[in-house]
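And now, subunit A:
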Amino acid sequence: MRDMTFPANKSAQQTAPALRMRDVRLSLGGRHVLDSLNLCIDTHGVTALMGPNGTGKTQALRLMHGLIRPTAGTVTWNDTPAEAKTSTQALVFQKPVLLRRSVAANIDFVLKARRGDRSRRDALLDHVGLLDKARQPARALSGGEAQRLALARALALDPQVLLLDEPTASLDPGSVLAIERIITQAAHQGVKVILVTHDVGQARRLADDVVFLHRGRVAEHSPAHQFFPRPQSAVARDFINGRIVV
Partner candidate 1 sequence: MQDFGDAFGLAFGLVLNPSADLIEIVGLSLRVSLSACLLACLIGLPLGALLAITRFPGRGAALVVVNALMGLPPVVVGLLVYLALSRAGPLGFLGLLYTPTAMIVAQTILIAPIVAALSRQVLETLHDEYAEQFRSLCLTRWQIMQALLWDGRMALITVALAGFGRAVAEVGAVMIVGGNIDHLTRVMTTAIALETSKGELALALALGLVLMIIALGVNALVQGLRMRGAAQEVAHA
Partner candidate 2 sequence: MKLTKLTLAALLATAPMYALADESIIVQSTTSTANSGLYDYLLPIFTEATDITVNVVAVGTGQAIKNAANCDGDVLLVHAKPAEEKFVADGGGTTRTDLMYNDFIIVGPADDPAGVAGMTDVEPAMATIAEQGALFASRGDDSGTHKKEVALWKAAGVDTASGSGDWYRETGSGMGATLNAGLGMGAYVMTDRATWINFGNKQDYQIAVQGDEAMFNQYGVIPVNPEKCPSVNVEAAQTFNDWLISDEGQEAIAAYMVDGQQLFFPNAPEQGS
(Lines give C-alpha, C1' and ligand atoms only; values in the text may rest on other atoms or scores of the structure.)
Protein backbone atom coordinates (compact mmCIF):
# COMPACT_ATOMS: atom_id res chain seq x y z
CA MET A 1 0.00 0.00 0.00
CA ARG A 2 1.38 3.31 -1.02
CA ASP A 3 0.76 6.57 0.77
CA MET A 4 -1.09 9.47 -0.75
CA THR A 5 -1.28 7.98 -4.17
CA PHE A 6 -4.74 9.14 -5.07
CA PRO A 7 -4.91 12.60 -6.57
CA ALA A 8 -5.32 15.25 -3.93
CA ASN A 9 -8.88 16.46 -3.97
CA LYS A 10 -9.53 20.15 -4.11
CA SER A 11 -12.84 20.28 -2.31
CA ALA A 12 -11.41 18.70 0.81
CA GLN A 13 -8.65 21.25 0.95
CA GLN A 14 -11.22 23.98 1.26
CA THR A 15 -12.28 24.49 4.80
CA ALA A 16 -14.76 21.86 5.86
CA PRO A 17 -17.82 23.42 7.46
CA ALA A 18 -18.40 23.17 11.19
CA LEU A 19 -21.23 20.97 12.46
CA ARG A 20 -23.78 22.33 14.88
CA MET A 21 -26.56 20.28 16.48
CA ARG A 22 -29.04 22.32 18.54
CA ASP A 23 -31.56 20.82 20.99
CA VAL A 24 -31.84 17.76 18.84
CA ARG A 25 -34.44 15.20 19.75
CA LEU A 26 -34.96 12.02 17.76
CA SER A 27 -37.87 9.68 18.46
CA LEU A 28 -38.01 6.34 16.73
CA GLY A 29 -41.03 4.13 17.35
CA GLY A 30 -42.09 6.25 20.33
CA ARG A 31 -38.69 5.96 22.03
CA HIS A 32 -36.43 9.00 22.50
CA VAL A 33 -33.16 7.82 20.99
CA LEU A 34 -31.58 11.26 21.28
CA ASP A 35 -32.81 14.03 23.57
CA SER A 36 -31.65 17.62 24.10
CA LEU A 37 -28.48 16.92 22.18
CA ASN A 38 -26.29 19.97 21.74
CA LEU A 39 -23.00 19.70 19.94
CA CYS A 40 -20.55 21.81 17.99
CA ILE A 41 -17.76 20.08 16.11
CA ASP A 42 -14.71 21.78 14.67
CA THR A 43 -13.85 21.86 10.98
CA HIS A 44 -10.58 19.98 11.28
CA GLY A 45 -9.23 16.66 12.33
CA VAL A 46 -10.77 13.44 13.53
CA THR A 47 -13.68 13.44 15.96
CA ALA A 48 -14.45 10.21 17.77
CA LEU A 49 -18.06 9.53 18.74
CA MET A 50 -18.06 7.17 21.69
CA GLY A 51 -20.45 5.78 24.24
CA PRO A 52 -22.12 2.59 25.38
CA ASN A 53 -24.29 0.49 23.10
CA GLY A 54 -27.72 1.79 22.23
CA THR A 55 -26.86 5.35 23.10
CA GLY A 56 -27.70 6.71 19.67
CA LYS A 57 -24.26 7.05 18.07
CA THR A 58 -25.29 5.54 14.72
CA GLN A 59 -28.48 7.63 14.63
CA ALA A 60 -26.43 10.76 15.40
CA LEU A 61 -24.21 9.91 12.43
CA ARG A 62 -27.27 9.51 10.14
CA LEU A 63 -28.58 12.88 11.38
CA MET A 64 -25.24 14.54 10.59
CA HIS A 65 -25.31 13.02 7.10
CA GLY A 66 -28.86 14.22 6.50
CA LEU A 67 -30.24 10.72 5.93
CA ILE A 68 -32.86 11.31 8.61
CA ARG A 69 -34.29 14.48 10.14
CA PRO A 70 -34.54 15.20 13.84
CA THR A 71 -37.93 15.08 15.53
CA ALA A 72 -37.08 18.47 17.02
CA GLY A 73 -34.08 20.79 16.88
CA THR A 74 -31.67 21.48 14.03
CA VAL A 75 -28.60 19.88 12.49
CA THR A 76 -26.56 22.28 10.35
CA TRP A 77 -23.17 22.52 8.68
CA ASN A 78 -22.18 26.21 8.56
CA ASP A 79 -25.85 27.10 8.92
CA THR A 80 -26.88 24.84 6.01
CA PRO A 81 -29.31 22.04 6.96
CA ALA A 82 -27.62 18.63 6.99
CA GLU A 83 -29.94 17.14 4.36
CA ALA A 84 -28.61 19.69 1.86
CA LYS A 85 -25.02 18.65 2.55
CA THR A 86 -25.36 14.89 1.97
CA SER A 87 -23.73 15.08 -1.44
CA THR A 88 -20.59 16.71 -0.05
CA GLN A 89 -20.10 13.93 2.47
CA ALA A 90 -19.53 10.21 2.50
CA LEU A 91 -20.79 7.70 5.04
CA VAL A 92 -19.35 4.23 5.42
CA PHE A 93 -21.85 1.94 7.11
CA GLN A 94 -20.79 -0.56 9.74
CA LYS A 95 -21.78 -3.33 7.34
CA PRO A 96 -20.68 -1.96 3.96
CA VAL A 97 -23.37 -2.21 1.28
CA LEU A 98 -21.46 -3.32 -1.82
CA LEU A 99 -22.98 -3.75 -5.25
CA ARG A 100 -23.13 -7.21 -6.80
CA ARG A 101 -20.32 -6.41 -9.19
CA SER A 102 -16.56 -6.53 -9.33
CA VAL A 103 -14.41 -4.52 -6.92
CA ALA A 104 -13.46 -2.15 -9.75
CA ALA A 105 -17.07 -1.75 -10.89
CA ASN A 106 -18.07 -0.64 -7.38
CA ILE A 107 -15.65 2.31 -7.71
CA ASP A 108 -16.59 2.94 -11.34
CA PHE A 109 -20.21 3.17 -10.26
CA VAL A 110 -19.74 6.17 -7.96
CA LEU A 111 -17.20 7.86 -10.24
CA LYS A 112 -19.71 7.60 -13.08
CA ALA A 113 -22.67 8.63 -10.92
CA ARG A 114 -20.78 11.73 -9.74
CA ARG A 115 -19.23 12.36 -13.14
CA GLY A 116 -15.84 11.97 -11.53
CA ASP A 117 -12.56 11.20 -13.26
CA ARG A 118 -12.85 7.49 -14.19
CA SER A 119 -9.08 7.15 -14.42
CA ARG A 120 -8.79 7.65 -10.66
CA ARG A 121 -10.18 4.19 -10.04
CA ASP A 122 -6.90 2.29 -10.03
CA ALA A 123 -5.21 4.91 -7.86
CA LEU A 124 -8.05 4.64 -5.35
CA LEU A 125 -7.90 0.84 -5.32
CA ASP A 126 -4.12 0.97 -4.96
CA HIS A 127 -4.50 3.41 -2.09
CA VAL A 128 -6.59 0.90 -0.13
CA GLY A 129 -4.49 -2.08 -1.27
CA LEU A 130 -7.14 -3.73 -3.44
CA LEU A 131 -5.69 -3.18 -6.92
CA ASP A 132 -4.82 -6.87 -7.30
CA LYS A 133 -8.43 -7.80 -6.50
CA ALA A 134 -9.99 -5.33 -8.94
CA ARG A 135 -11.73 -8.01 -11.04
CA GLN A 136 -13.04 -10.08 -8.12
CA PRO A 137 -16.70 -9.93 -7.18
CA ALA A 138 -17.05 -7.43 -4.35
CA ARG A 139 -19.38 -9.73 -2.46
CA ALA A 140 -16.62 -12.34 -2.13
CA LEU A 141 -14.26 -10.01 -0.23
CA SER A 142 -13.33 -10.59 3.42
CA GLY A 143 -14.71 -8.24 6.09
CA GLY A 144 -11.57 -6.11 6.16
CA GLU A 145 -11.33 -5.93 2.37
CA ALA A 146 -14.99 -4.99 2.11
CA GLN A 147 -14.43 -2.12 4.57
CA ARG A 148 -11.42 -0.91 2.58
CA LEU A 149 -13.42 -1.02 -0.64
CA ALA A 150 -16.21 0.94 1.04
CA LEU A 151 -13.58 3.48 2.16
CA ALA A 152 -12.16 3.75 -1.35
CA ARG A 153 -15.66 4.28 -2.69
CA ALA A 154 -16.26 6.97 -0.05
CA LEU A 155 -12.98 8.72 -1.00
CA ALA A 156 -13.96 8.57 -4.68
CA LEU A 157 -16.72 11.02 -3.78
CA ASP A 158 -14.16 13.69 -2.78
CA PRO A 159 -16.01 14.24 0.48
CA GLN A 160 -15.50 17.28 2.69
CA VAL A 161 -16.65 15.14 5.58
CA LEU A 162 -16.11 11.42 6.03
CA LEU A 163 -18.51 9.71 8.43
CA LEU A 164 -17.49 6.25 9.61
CA ASP A 165 -19.63 3.85 11.64
CA GLU A 166 -17.34 1.46 13.51
CA PRO A 167 -15.12 0.83 10.50
CA THR A 168 -12.97 -1.77 12.24
CA ALA A 169 -15.50 -3.64 14.40
CA SER A 170 -14.59 -7.34 14.59
CA LEU A 171 -11.68 -7.09 12.12
CA ASP A 172 -8.24 -8.63 12.43
CA PRO A 173 -5.35 -6.41 13.59
CA GLY A 174 -3.81 -6.21 10.10
CA SER A 175 -7.02 -4.86 8.64
CA VAL A 176 -7.45 -2.44 11.55
CA LEU A 177 -3.97 -1.03 10.92
CA ALA A 178 -4.59 -0.66 7.17
CA ILE A 179 -7.91 1.10 7.70
CA GLU A 180 -6.56 3.43 10.36
CA ARG A 181 -3.79 4.50 7.98
CA ILE A 182 -6.33 5.33 5.30
CA ILE A 183 -8.34 7.37 7.80
CA THR A 184 -5.28 9.27 9.02
CA GLN A 185 -4.23 10.09 5.48
CA ALA A 186 -7.67 11.38 4.60
CA ALA A 187 -7.64 13.61 7.68
CA HIS A 188 -4.18 14.92 6.75
CA GLN A 189 -5.54 15.90 3.37
CA GLY A 190 -8.11 18.08 5.06
CA VAL A 191 -11.10 15.76 5.14
CA LYS A 192 -13.10 16.14 8.32
CA VAL A 193 -13.53 12.67 9.84
CA ILE A 194 -16.26 11.75 12.30
CA LEU A 195 -15.80 8.25 13.57
CA VAL A 196 -18.08 6.10 15.71
CA THR A 197 -15.96 3.62 17.63
CA HIS A 198 -16.10 1.32 20.62
CA ASP A 199 -12.36 0.86 20.65
CA VAL A 200 -10.76 3.15 23.24
CA GLY A 201 -7.32 2.37 21.82
CA GLN A 202 -8.43 3.39 18.33
CA ALA A 203 -9.89 6.64 19.62
CA ARG A 204 -6.59 7.37 21.40
CA ARG A 205 -4.64 6.69 18.19
CA LEU A 206 -6.82 8.67 15.80
CA ALA A 207 -9.00 11.25 17.52
CA ASP A 208 -8.31 14.95 17.98
CA ASP A 209 -11.44 15.36 20.06
CA VAL A 210 -13.94 12.97 21.62
CA VAL A 211 -17.70 13.25 21.96
CA PHE A 212 -19.01 10.91 24.63
CA LEU A 213 -22.70 10.14 24.31
CA HIS A 214 -24.73 8.65 27.14
CA ARG A 215 -28.47 7.98 27.15
CA GLY A 216 -29.08 10.17 24.12
CA ARG A 217 -27.21 13.20 25.38
CA VAL A 218 -23.66 14.53 25.18
CA ALA A 219 -22.07 13.55 28.46
CA GLU A 220 -18.74 15.07 27.55
CA HIS A 221 -16.97 16.72 24.62
CA SER A 222 -13.32 17.51 25.04
CA PRO A 223 -9.98 17.42 23.21
CA ALA A 224 -8.41 13.97 23.15
CA HIS A 225 -5.37 15.10 25.13
CA GLN A 226 -7.73 16.05 27.98
CA PHE A 227 -10.36 13.36 27.57
CA PHE A 228 -8.19 10.30 28.01
CA PRO A 229 -6.02 11.38 30.98
CA ARG A 230 -8.69 13.46 32.76
CA PRO A 231 -12.25 12.60 31.71
CA GLN A 232 -14.72 15.03 33.25
CA SER A 233 -17.75 12.73 33.54
CA ALA A 234 -18.04 9.63 35.69
CA VAL A 235 -19.49 7.55 32.83
CA ALA A 236 -16.60 8.44 30.51
CA ARG A 237 -14.11 7.60 33.25
CA ASP A 238 -15.72 4.22 33.83
CA PHE A 239 -15.84 3.56 30.04
CA ILE A 240 -12.15 4.40 29.55
CA ASN A 241 -11.21 2.20 32.47
CA GLY A 242 -13.07 -0.71 30.95
CA ARG A 243 -15.94 -0.86 33.35
CA ILE A 244 -19.37 -1.75 32.07
CA VAL A 245 -21.44 1.36 31.44
CA VAL A 246 -25.14 1.15 30.74
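Candidate entries met the following condition: all candidates are chains of the complex that A comes from, given by their letters.
In this text, a contact is a pair of C-beta atoms (placed from the backbone, for glycine too) under 8 Å apart; a residue touches a chain by one contact, two chains touch by 3 or more; residues count from 1.
Keep in mind that what you see is a predicted model, and the values were worked out from it rather than measured.
Novice: With subunit A shown on its own, which candidate in 1 or 2 touches it within the complex?
Specialist: Of all the numbered candidates, the touching one is 1.
Novice: Which bits of subunit A are touching candidate 1 when the two form their complex?
Specialist: 65, 67, 86-87, 90-91, 93, 97, 99-102, 109-110, 113-114, 133, 135-137, 140, 157
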